[in-house]
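As you look at this complex, bear in mind that one protein chain is not there, while each of the others sits in place.
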Amino acid sequence: MGLRKELDQKDPLAIGQELHQFAAQLYPICRSITGNGIRQTLAMIQKRIPLQTFEVPTGTAVFDWTVPKEWNIRDAYIKGPGGKKVVDFQDSNLHILNYSAPVRATMPLSALRPHLFTIPEKPDWIPYRTSYYVEDWGFCLSHNQMLALEDGEYQVVIDSTLEDGHLTYGEYFLPGRSTDEILISCHACHPSLANDNLSGLTVATSLAQLLSGNDLRYSYRFLFLPGTIGAITWLALNRETAGWVRHGLVLTCIGDKGQFHYKKSRQGSAEIDRVAAHLLRHTCESSEILEFSPSGYDERQYCSPGFNLPVGCLMRSVWGTFPEYHTSADNLSFIQPKQLAESLGLCAAILDVLEENQRYQNLNPYCEPQLGRRNLYRSTRGVALEAQINARLWVLNLSDGEHTLLDIAERSGHPFSVIHEAAQTLRESGLLSIASENRGPQEKTAHSASAESCGRSSRSR
Amino acid sequence: MGLRKELDQKDPLAIGQELHQFAAQLYPICRSITGNGIRQTLAMIQKRIPLQTFEVPTGTAVFDWTVPKEWNIRDAYIKGPGGKKVVDFQDSNLHILNYSAPVRATMPLSALRPHLFTIPEKPDWIPYRTSYYVEDWGFCLSHNQMLALEDGEYQVVIDSTLEDGHLTYGEYFLPGRSTDEILISCHACHPSLANDNLSGLTVATSLAQLLSGNDLRYSYRFLFLPGTIGAITWLALNRETAGWVRHGLVLTCIGDKGQFHYKKSRQGSAEIDRVAAHLLRHTCESSEILEFSPSGYDERQYCSPGFNLPVGCLMRSVWGTFPEYHTSADNLSFIQPKQLAESLGLCAAILDVLEENQRYQNLNPYCEPQLGRRNLYRSTRGVALEAQINARLWVLNLSDGEHTLLDIAERSGHPFSVIHEAAQTLRESGLLSIASENRGPQEKTAHSASAESCGRSSRSR
Partner (left out) sequence: MGLRKELDQKDPLAIGQELHQFAAQLYPICRSITGNGIRQTLAMIQKRIPLQTFEVPTGTAVFDWTVPKEWNIRDAYIKGPGGKKVVDFQDSNLHILNYSAPVRATMPLSALRPHLFTIPEKPDWIPYRTSYYVEDWGFCLSHNQMLALEDGEYQVVIDSTLEDGHLTYGEYFLPGRSTDEILISCHACHPSLANDNLSGLTVATSLAQLLSGNDLRYSYRFLFLPGTIGAITWLALNRETAGWVRHGLVLTCIGDKGQFHYKKSRQGSAEIDRVAAHLLRHTCESSEILEFSPSGYDERQYCSPGFNLPVGCLMRSVWGTFPEYHTSADNLSFIQPKQLAESLGLCAAILDVLEENQRYQNLNPYCEPQLGRRNLYRSTRGVALEAQINARLWVLNLSDGEHTLLDIAERSGHPFSVIHEAAQTLRESGLLSIASENRGPQEKTAHSASAESCGRSSRSR
């Protein structure tokens, strides 16, 4: 394939700026786990990739959960004793406790206080708070804003609706030569928070654009969902076929300046886990591999014991560990074009490895083939391409139909790209053939009939 | 079960003092591998737990060994040239080479010397020496005592008997719901040595008292035996059923101030090995895990290749490595109430884990169950019990019928107790059921018929 090479031919700054501009377009929308905010968001993604959207009615049972009421909000504010708006939803959609029930009331400050949320340690930042499954209302504001509130009567208005409706999510399916799938999932439910998770949404969208038009070994499924309930809903509607996912990535918080973190799947040594670790080791100055834990984003659901899918989570800074997390400081300047472009590049490199990671068969397994007469070895006067030649020897030595190229890369210490190039050179020279056809994804045709058109999720309409 | 909790409700100092007082009662008795010393010792234990005693006749073949003659001693001394007793058994039973044949003779100092044992490096201490299988006689004394001996004729009296009789051991069987057994074994053959092994005898006795009256998953077998020959005899008499032992501990030298040492079983990763390591890691500031070796106490026999039982050895200071070992300095002040109580507490905790370490089944294995509506998850305003919630998520995620609670504790990094509590909470909420019934000990009923009454050793009478 070569997604990474395709990217490398473009101007990285331009790529990054394009990602950042898309994030800027999405930023003002007041998203939540249901409602028009996420619908608008998906519509904007639809302008870039042919996303299919799904509407699941309130009350639908999804495993242990129920699709909640749909929430929409038009306006919200608090007017102080002097009649002036002291907190205004129009200034920032973070001001509202997300999923607040409608309120229209007047009350003294003392009655209002339990409904106000601040961050005393960061007195200028507005926190992001939600109350999805306990009906409540409230406002989030900076601590300094709250300190300035005087005693007196306050008028509180939340012009929201919490009614039967739908949960909305988007899905983009790219069929490949195999019905085995690679899943890219990101949550699309957070309001004006940039790293969490406009970074994931924009990178996933660009990744999907990059993939389309390529000849793909795997089929790809991109999910843009409300966190937790969205993944649970998707899994409930696709329970029988979820097992087609052979590799998966949750993308979240990948636009900030932190180093990359990859959190392993529950399986712990799935191919995606090994691929991510390999690339982080070979391409990043510093990075960290985290063991699986049942805290986090939607990998929690994909990795629940009934599914146990090989889905990891790619992040830069880890959610919950940086001060800007879930505050108004996670804004458009907290994510940067350079970092967004790097994240896209890493995702592309991961997909490249997954696409190309196959088993090969050395066609001259008895002793080394004579590379010299094929001009694949150093000559007395030739320029010694030490790394390439060594990579060829490794590929020949380990291509016994058992080792994948990733196995060879890891054992030899070479980057996957060098091993893959060696394999291509040897294949062109007639020394190597693909051995994994009868093990890889392609031949798993038992379920291929139903994977036609744009994938199985269509059945869940 | 909750033995540890039961202990924690009591005054630890009182527990320790009770243990130390029992050790003080046992201290003066001149024990050996046979004879009235060990009989008296077992009789004193019998006042606390309904110990059954076994008498195996001299000459009985036990594997490669033969039950030796019974040794008893009334008195022993050396009178110097002036007629004064210079070494007197009545002062310390360590003065006699244990198992000394009877002697009544007069001899010059030069003839006596080869029969005298001292520790030149510790000139005030009396060594403990034995000669069980080579008939011999001798005296142990402080090096200073020996230096004070003048030339001349010495009268040597050892009023002992070495005759056909019996080897005596004690056994206490507590039936549980399963016939699978946990073995607690300690040697009871050392004379006035406190750490080695009155510490083991007293802690084992208290542990047995603590267990009785509880509803037990496992059956328990406590053995109080002469070292080596006692364990060999027990194994020979119980060869067919020794395999019922699923977990075992040899208790020795657990009253001194040293840090805990756990020596693994020959299997090396038996459940008892993992449980002990887990508890030492989580409950002790410092401790050490030792690999199995064929030197040591009766784990040597339990772990011989024909049996290969999962039996480890719990110690504080390791035998042979502390200067007081096998000397008169291993006295009642070398063991302390605090340490004895701690050791009992650790043993109780080990048994608690063994009793509770089961596999569970998440009853909602597809995605996370909704903890919030069961009040098992943080709410906007609730107090976040981070560790407990995280433990619940881990238990749910790994309760696939394959992982034990110990597996979950180790993978999550939580102490077993926290994981166990999470499992209980989830079970009460209907989210979890025990999955290990068909793997654990309970259902192994093939041999349960013969385990009635007080256990199979009764057949060896």
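Order of writing sets the labels: A and B. Residues in every chain begin at 1.
As a working rule, a contact is a pair of C-beta atoms (placed from the backbone, for glycine too) under 8 Å apart; a residue touches a chain by one contact, two chains touch by 3 or more.
Worth saying up front: this structure is predicted, and the values here are computed from it rather than measured.
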Quiz item: Of B:Q21, B:Q90, B:T106 or B:S293, which residue touches the hidden chain?
Solution: B:S293
Quiz item: Among B:A236, B:L249, B:C347 or B:A435, which one is in touch with the chain left out?
Solution: B:A236
Practice problem: Mind listing the chain A residues that contact the chain we can't see here? | Solution: 362, 364-370, 372-373, 379-380, 390, 393-394, 396-400, 412
Exercise. In the full complex, which bits of chain B touch the chain not displayed? Write them out.
Key: 62-65, 97, 114, 129-131, 133-134, 136, 138, 228, 231-232, 235-236, 239, 266, 293-295, 300-301, 303-308
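Just so it is clear, only the chains that are shown with their structure count from here on.
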Quiz prompt | Length of the line joining the C-alpha centres of chain A and chain B, rounded to whole Å | solution = 55
